[in-house]
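Report on the structure given below.
Presenting chain A:
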Amino acid sequence: MNAATLFGLCGAALAGLGLYGLVTNPEPLRKILAFNLLGSGVFLVFGVVARRAAASGLGGDPVPQAMVITAIVVAFAATAMAIALLLRLLQETGRPTLDADNPAGTDRGNS
Partner candidate 1 sequence: MIISSFFDIVLVVLILGIGASTIAAREAFAAIICFVVYGLLLAIAWVRLSAADVALTEAAIGGGMTGMLMLGAVARLRSAEGNDIRTSLPTRLAAGAMCALISAGLATAILVPPEVIPTLAPMVMENLAQSGLGNPVAGVLFVYRALDTLLEKVVLILALLGVWSLAPDGAWGGIPGLRVYTQPSRTLTFLAQLLPPVGIVVAVYMCWVGANEPGGAFQGGTILAAMWLLVMIAGLKRVPAIGQPWLRLLLVVGPVIFLAIGLAGMVLAGAFLAYPSGYAKPLIVTVEFALTLSIGVALGLLAAGPPEQAQRQ
Partner candidate 2 sequence: MNLAFDILTVSAVSAGALFFLAGTVGLLRFPDPLTRLHALTKVDNLGVGLVVLGLLPRANGLSGALKLVSIWLLVQLSGAIVTQLIAGAVRQRGPHG
């Protein structure tokens, strides 16, 4: 097994781990964190695709690499947006959660 395959398997495991955290963790902030983990796992798989396609004296195929760079920046923008939404939710409802049927969630006194 070469290094690229090893990191590819690591990326696959990270994607699963991130998805698990996204599904099971009730706190929105932790969900955002898990989503970032999922994303970085997928990027890593992409990086392995790039590494395997090494040719012409390059360490990897530059096209997937450039796409991953773009993706990292876009993921950051999406994370910033998600966190702003979460903080606004906290401001409006006083609770950082998405549960609708929680009895404590009916007061909107803070808004």
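Simple rule for what comes next: a residue touches a chain if its C-beta (ideal position, glycine included) is under 8 Å from a C-beta of that chain, and two chains touch if they have at least 3 such contacts; residues count from 1.
Selection rule: all candidates are chains of the complex that A comes from, given by their letters.
Because the structure is predicted, anything quoted here is derived from the model rather than measured.
Candidates 1 or 2 all come from the same complex, and the one touching chain A there is 1.
The touching residues of chain A, counted against candidate 1 in their complex, run 3-21, 23-27, 29-30, 32-34, 36-37, 40, 43-45, 47-48, 50-63, 65-70, 72-74, 76-81, 83-88, 90-91, 94-97, 99, 102.
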